[in-house]
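Missing here: one protein chain of the complex. Every other protein chain is in place.
We just call them A and B in the order they show up, numbering each chain from 1.
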Amino acid sequence: MSEVTTASAPIRDRLAAAWPHVVRWGGAILGALVIFGALVAFKGANPLEVYADMWTSTFARPRSLTEIAIRMAPIMLAALAVVVPAKAGMINVGGEGQILLGAIAAAGVALLVDQTLPGTVTVALMIVAGMLAGAAWAGIAGLLRIGFNVNEAVTTLLLNFIALDLLLFLIYQPWRESAAAQPATRELAGAAKLPTLGATGVHVGLVLAVIAVIALGWLLVKTRWGFRLQVVGGNAEAARRSAMPVTWLLLSALLVGGALAGLAGMIEFAGVEYKLRSGFGLQLGYIGFLASWLARHRTGPVLISAFALAALSVAADSLQLDSGLPAATVNILTALLLMAVLGWTTIRKRKP
Amino acid sequence: MSMILDVATGGVRGGTSILYAGVGETVSERAGVINLGTEGSMLGGACAAYIVAAETGNPWLGAFVGALVGASLAAAHAVLVVRRGANQFASGLAVLFLALGLTSLFGASYVGESITPFQKFAVPGLSSIPFVGPVFFNQDPLVYLAYVAVPLVWYVLFRTRIGLLVRTAGERTEALAVHGYKASTVRMAAVVAGGFFAGIGGAHLSIAYTNTWFENMVAGRGFIAVALVIFASWSPLRVFGGAFLFGAALALGPALQARGYSVNQFALHVIPFVLTIVVLAALGRRTISSAPAELKRVFENAPADP
Partner (left out) sequence: MTPVPTPILDLGRFTKRFGEVVANHDVSLRVMPGEVHALVGENGAGKSTLLKMIFGVYAPDEGWMLVDGKEANPGSPAEARGLGIGMVFQDLRLVPALTVSENIALALDTGFFMRMDEIAAKVQSASDEFKLGVDPKAKVQHLSIGERQRVEILKVLMTGARLVILDEPTSVLAPQEVDALLGVVRHLRDQGLGIVIVTHKLREVRAIADTVTVLRGGEVVLEGVAPSDYTDDELIEAMVGKAVPPLVAPRDAVVVAETPALVLDRVSALGDRGHVALKAVSVTIQPGELVGVAGVAGSGQRELCEVASGLRKPTEGTVRVNGEAVESAHDAVDAGAVSIPEDPVADSVVSRLTVLEHMVLDGRPLPARGPGIDWAAVRDSTDATNERLGLNIAPRHRLLSELSGGNIQRVIITRELGIDSTLVVAAYPSRGLDAANVRRTQELLLAARDRGAGVLMVSEDLDELMALADRIVVMHDGEISGEVPAGKFDRKALGQLMVEGAHA
């Protein structure tokens, strides 16, 4: 969204223009809820009860709100990892892998120094390592795109699987803490764990994530770099003709995106998990991808979509506990929401 | 020598699921639609086939239902992309998520259940040919079906009117409307056909190859199939060869371990993915330039109109 087209029209006109969007979004969400409810009913549970349970367990308990805040943080960052490349016209599906690399780098650094260096220093090192690793992982896809014209959607996807194998290798072999227990690294030293915000129980990673959202929002809209990314994303040939360094811009977008995903991996490691284990950060990257699409690749709405998806993931747990349905079932609702948004909430002119 | 035999046989067995998905995706991409949800169609096919095989004891019925489920999932993608103009990558991933959720929901109670899987049988005569025989002609029925299906797809694509329509849709959609065909119907049909094949591929995975079912068991094979189509330059016959190549890469690990070589299983597991990336890079520019024209536009277009 460019700053130049800021509306200066009266409030009533803007509301009138927004109304069809509200209707579309409302209809899309409702449609998704109805279909999900039907599936749930088919499986023998009462959809209204299920929704009620999900609602109360998510919003009525303060513990759940804390949980939502905690889960929101990496989702926001993972979403930004999709938003920035999207501005430049690229599709980054590699959040999963970039998050893992960030966590691995953070863990690697931490396991070396967390018991010798002061906590704040370790944290700072982890942040740097995580962001660099995430950027590097995304950078591989970037170089492949620039050098060999291989589409980044495919390469980032494949890199996810390689990252996963890297994680498994590390926790099963060199970094494995105990042969007896489930494969995992040793736990992070207390001083290096991310401090929590007052009495809320939410770690400062959330603050980092919010800062990132605000910072990227500003960068993308108010700086020349952001404008150039938009030109590249809108028509790369036009960017080339206006002497813009297209390859550098594409690479920078992926590097920034990867760094943010790497940061997500770091805060998940140092704020929630405290160790690397099988299943670390599972699907965070894909959820971030969905969050970015729901937010139509805009940084402000990312806050809302990340919140919604975090709430859904918390609700998923209640789904398992209270209704006996597997937690992964909530993927259905998430998918339906995204499909509804993709298909029915934007105005396009499409060919038949 | 026997290790090569093992890897080759394992390659054919393990590669068949990728082959089905790859051939299906070839049809879809020839019509100009890339379907990342192929992974989801395979998953849906695997789950449905397993459930049906467990309930009815009939693996053929299982495979058929698996194909239908794969087709239905692809239909969602088709509607979103062709009818509603959604971004192809995002839509495919949404379908994948849908499949993940649905298969968890419906497949949960079948984890650990036993089924009557497809049994291998040796083709009389052909299976005695040295080397080629045991590798290609001592497999389960779905593998044999693949031998027939792939040339059939090639023939339909290049020698029939339907195939011409599909290819035209992928090269220049307006050319269909001018001649009175509905491009949207052709494209959706191609995508659904792709899902149908992917479903069979998934079925092979669960009721012929591993004979198990667990969450997320496709483990990236669907994505490999999508990448395979690209570096096979959208040719069904090359997909045929490439799929078995990947199958062999996947079979390398178990074959080495069975012989007592202690090889890092993770390194081996990574090989197909690294291989795909390397080959895509090696073929790079030339490959993309031979893509169906409409697909090229999908790859080059910004997703930035969500």
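Brief remarks on what is shown
Just so we're on the same page, contacts are C-beta pairs under 8 Å (C-beta built on N, C-alpha and C of every residue); 3 or more make two chains touch, one makes a residue touch a chain.
Everything numeric in this text was worked out from a predicted model, so none of it was measured.
Within the whole complex, the absent chain has one touching residue among B:54, B:68 or B:162, and that is B:162. When the full complex is taken into account, the listed residue touching the unshown chain is B:172, out of B:84, B:172 or B:238. Think of the hidden chain as still there; on subunit B it touches residues 159-162, 164-165, 167-168, 171-172, 174-180, 292-293, 302, 304-305.
Subunit A meets the missing chain through residues 2-5, 222-224, 227-228, 230-231, 234-235, 237-243.
Here, only the chains that are shown with their structure count from here on.
Annotation: 28 Å between the Cα-based centres of subunit A and subunit B. Put simply, subunit A touches subunit B in their complex at residues 39, 43, 86-87, 89-91, 93, 144, 147-151, 153-155, 157-159, 161-162, 165-166, 168-169, 172-173, 233-234, 236, 286, 289-290, 293, 296-297, 325-336, 338-339, 342-344, 346, 348, 350-352.
By the touch criterion given at the top, residues 36, 76, 79-80, 83-87, 89-91, 93-98, 100-102, 104-106, 108, 173-174, 177, 182-184, 215, 219-220, 223-224, 226-227, 230, 264, 266-267, 269-270, 273-274, 276-277, 280-282, 284-285, 288, 299-306 of subunit B touch subunit A in their complex.
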